[in-house]
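A protein chain is absent from this complex, but the other protein chains hold their places.
Letters A, B and C mark the chains as written, and numbering starts fresh at 1 in each.
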Amino acid sequence: MTETLQIIDPAGKRVGTAPRLKRETLLRMYRAMVVTRRLDDRCLKLQRSGRIGFSIPNTGIEAVSVGAAAAMDAARDWIAPSYRDFGMMIYHDVSLEAMMDTQYGNSEDNARGRQMPVHFSFRKPMPFLSISSPIGTHLPQAVGVAMAMRKRGEDGVCLTSFGDGGTSSLGFHSGLNFAGVYSAPVVFLCQNNQWAISCPLDKQTASETIEIKGEAYGVPGIRVDGNDVLAVFRVVSEAVKRARAGEGPTLIEAVTMRMGGHSTSDDPTRYVAAEQLAEWAAKDPLKRIREFLLGEGVLDPAAVERIEAEADAEIGAAIKAAEAKPRPGLDTVFTDTYAELPAHLRRQRDWCIEHYRTRGEGVSEEGEFPL
Amino acid sequence: MTETLQIIDPAGKRVGTAPRLKRETLLRMYRAMVVTRRLDDRCLKLQRSGRIGFSIPNTGIEAVSVGAAAAMDAARDWIAPSYRDFGMMIYHDVSLEAMMDTQYGNSEDNARGRQMPVHFSFRKPMPFLSISSPIGTHLPQAVGVAMAMRKRGEDGVCLTSFGDGGTSSLGFHSGLNFAGVYSAPVVFLCQNNQWAISCPLDKQTASETIEIKGEAYGVPGIRVDGNDVLAVFRVVSEAVKRARAGEGPTLIEAVTMRMGGHSTSDDPTRYVAAEQLAEWAAKDPLKRIREFLLGEGVLDPAAVERIEAEADAEIGAAIKAAEAKPRPGLDTVFTDTYAELPAHLRRQRDWCIEHYRTRGEGVSEEGEFPL
Amino acid sequence: MSNLTLVQAVNDGLKTAMRLDESVLVLGEDVGPKGGVFLATEGLTTEFGDERCFDTPLSEDGIIGVGIGLAMNGMRPVCEIQFQDFIYPAFDQIVSEAAKMRYRSGGQYTVPMVIRTPYGGGIRGGLYHSQSGEAYFAHTAGLKVVVPSTPHDAKGLLLASIADPDPVMFLEPKALYRSIKGEVPEGHYTVDLSTTRTVTEGDAAVVFCYGAMVPVCTTAVERIAEQRGKQVRVVDLRTLLPLDEESVLDHARSCGRVVVVHEAPRFCGYGAELSALIAENVIEYMEAPIARVTGFDTPFPNTLEHYYMPDARRVMDAIERVLDY
Partner (left out) sequence: MSNLTLVQAVNDGLKTAMRLDESVLVLGEDVGPKGGVFLATEGLTTEFGDERCFDTPLSEDGIIGVGIGLAMNGMRPVCEIQFQDFIYPAFDQIVSEAAKMRYRSGGQYTVPMVIRTPYGGGIRGGLYHSQSGEAYFAHTAGLKVVVPSTPHDAKGLLLASIADPDPVMFLEPKALYRSIKGEVPEGHYTVDLSTTRTVTEGDAAVVFCYGAMVPVCTTAVERIAEQRGKQVRVVDLRTLLPLDEESVLDHARSCGRVVVVHEAPRFCGYGAELSALIAENVIEYMEAPIARVTGFDTPFPNTLEHYYMPDARRVMDAIERVLDY
């Protein structure tokens, strides 16, 4: 069995050589994990109270998203995330309000309220590729994004993240194969959280590990403790370094656990054993880095409280702002199908807006709708 | 680098332990390889002279098809071949006339002249799954065929064959993954003939070998000299034994070389180096087994001549018979779309037959057409 | 008889088939212990074991490819694709393989397989949990395409589909999974494929529809009856391929005014074929343009999905247009 890199043990004790990191970077990682944990929690509550339609639990996997994102350079790199990667955007300072705009699908949502919640899409502060529902499609796309940078002689790298279930998808096979053949600057990050909805890892694949799948494509693989943010940061940083140097792609398996349901529509008690949850609860990634930073004197109890309080305030403000915005205008049903509305869509749009206007339902441009 | 199993060296000398085989079996293998080589040659000539539309060169890879087929039990096993596997059917005594009926697409072709040449499909003497043009689609199908036998408590095994290019297809990924997860009795045989039309192996995949791709699915892999029919027979037999015993699938990489063009439409001189062909010509699989059998006293020069003469006679007769048969009837354009012709297809068929009858072109049932 | 929702009727149909025929298998993502994301396969693994109802890896290509192999070798697989939007990775296996196996092998190999999948909008699923892709399949010779709109038909059509010797796309209107209940006979019965159902009588005009649009159209014609005293016929096609063309042409001929309704995008949608059939065969009976009420030619939105999907009011407008022409 391949060994799994770990730097901080579940108790927060250092067991491996930690990457040299500035105090601010460590705090930024910690803060991103705190915000992720608390934003996730708020979103689940908003869904239960019917204020947003859907969300995807992130609890338990924060170290994977944040550790990996921290290894990327916003100035030149791209990220093609999965839908369970809130922490990646939060680490890179995507505004929480922008994220909540997507959760609400309101008039200022980047996706114009066309996508379900959690299907984020950002261009700034760095490119976060539009998240798709179909699993695995973004892997070959990430390879293309990376190849484009190489062809232009740039040294950017594309990080793409997906789940254990995603390794069975078409995109995993074509993505890793093309990346291997063209030696593309891509980092493939598998968030192995043990489950694909109700499908456990051993029903997903018979392979010894996920990391070993890289062999099939001549792509080096490595396995890391996904609940150890410093370990994740280190392996992703090393993979990015190789990619930038033109040494090609890497497949990283970050071993973690999905502590919540698959989504707000899922009831995991039907299939996840309480023991498994208990076992993983003891390895909580947030508690682990907190203990470590307290031990290192980077954090003190006051700072812990302050950061949590700031996070809650920021999240609260973002929700308040997003909730106050109107729904998108009726014309957004038609725009962005093409760069310009073709004649048949102009006709359909005009008919649609006129039809609902006569029904007294919805005025296009203003995006106002009677409740 | 994984080593490659070899039993007979290019000179025909024994270098490994040969499987214990009856004299008749050895002769049957040899005969099948001779017939394959000569039938292939005749088909290329028939295509050049415009008597058939298309064919696929089999020269150089005969040992893979024949060695593997010889390991299968016609009474209980299935074979899902590639289009470059004439030898599998020939070994199992599919009539050459039936094969030529498909090459001509005549009224007695199993596929009713609907498929291109070489897309064979036989039920007897054993199931040879209908060959498709889309690459790799038959791999998951072979897994399903095998799973069905297991579910019924039968001990049959399904052999499926595909090329090096096929390893990049969807079906390779889903087929091996499902076979690994369900431990299905399948033998995956990759005929690594170095080329996928004009794409060389190193542009197809960056993996060290093809055999190693099994690791990604928990499927044991093994590499064999594909020009050594006894070595191929042995590794496939061992894989079949494991599968029958319920020990699951195996991925076999048979290393060989496509000595002709990809198809009769291809001009390999545009991309295959003469040196590569020369190097492989020295490893010819047919010459190798012949030398071996002569050395073992299983063959003598007279027998060699007799077998070749018999083969030519049989092939000549099959071609003569197939060529004499009429084209399929016009109704075959419509039948077999469904078990029964639905109303709209009955109307289309009746219209079609009537239309061409009035044009004096083609009478349905009799399948006669003016030239 | 028992009063079931449409999804319960599907579940009942699966259990009925599995009890009667050992060779019927169910496979797909999360169809096992979880019972499917819509609970259509609830209880199957418990009753029939995980050799007959089993979870698969996340690969639609694998689900359908393996299903084809099972079907070619004596089994009767019922494959579930979690959402119709996720069927495209299996498009090659469906279109190139399942649909063409009998033809290309001269009937030596056949694929008696059912592909069940929930389709359509109405659950706030956005681009990828709302699509209606029936036209892709209806254009594929060798497939059958079935869309139930009532619990009774869901079970009867499903049992007929499982018994069918050819591959059947069984598209389930997820918007109706729990929104409607109906009487469903116990045990085994079938509703013949390629037969339509007349939902409401009338000859002022005819509305052709299927799946989740059937109740929408029924509401529309009821309001038309109230408001204008005109009786409009609603015909539920039930099987889109092979379509009962004679029935469609008879209804069109006898009513002279036609409205075609579906939630899929309009351009090259299934409704186009209905209009074309009529315009080709009975145009001389048409007393008005053949109207289509459909989704728009855009991807499927989320927040505004109810402005994308046809509703009773949009169907009423079209009916009035053809009535007043």
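Following the convention adopted for this analysis, a contact is a pair of C-beta atoms (placed from the backbone, for glycine too) under 8 Å apart; a residue touches a chain by one contact, two chains touch by 3 or more.
Note that the structure is predicted; figures quoted are calculated from it, not measured.
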Going by the stated contact criterion, tell me the shown chains that border the hidden chain. A, B, C
Among C:A135, C:L193, C:V214 or C:V315, which one is in touch with the chain left out? C:A135
Considering the whole complex, which of C:L39, C:A225, C:A272 or C:A312 touches the chain not shown? C:A272
Which one, A:A148, A:L277 or A:A303, makes contact with the chain that was left out? A:A148
Would you write out the residues of subunit A that touch the absent chain, in ascending order? 78, 109-112, 114-115, 119, 121-123, 129-130, 132, 134, 137, 139-149, 151-152, 170-171, 173-175, 177-178, 181, 336-339, 342-345
What subunit C residues would touch the chain not displayed? 85, 88-89, 91-92, 95-96, 99-100, 103-104, 127-128, 135-136, 138-139, 141-142, 241, 243, 265, 267-276, 278-281, 283-284, 286, 288-292, 296-299
In the full complex, which bits of subunit B touch the chain not displayed? Write them out. 53-54, 105-106, 112-116, 119, 132-136, 165-166, 168-170, 196-199, 203-205, 265-266, 270-271, 327-328, 330, 332-334, 337, 344-345, 348, 352, 355-356, 359, 361-362
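Just so we're on the same page, only the chains that are shown with their structure count from here on.
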Using only Cα atoms to place each chain's centre, name the chain farthest from subunit A. B
Report the inter-centroid distance (CA atoms only) between subunit A and subunit C in whole Å. 35
Averaged-CA centre spacing for the pair subunit C and subunit B, given as whole angstrom: 39
As a quick test, compute the distance in whole Å between the mean CA positions of subunit A and subunit B. 46
Can you list the residues of subunit A that touch 2 or more other chains? 168, 170, 203-205
On subunit C, where are the residues touching two or more other chains? 56-57, 59, 61-62, 89
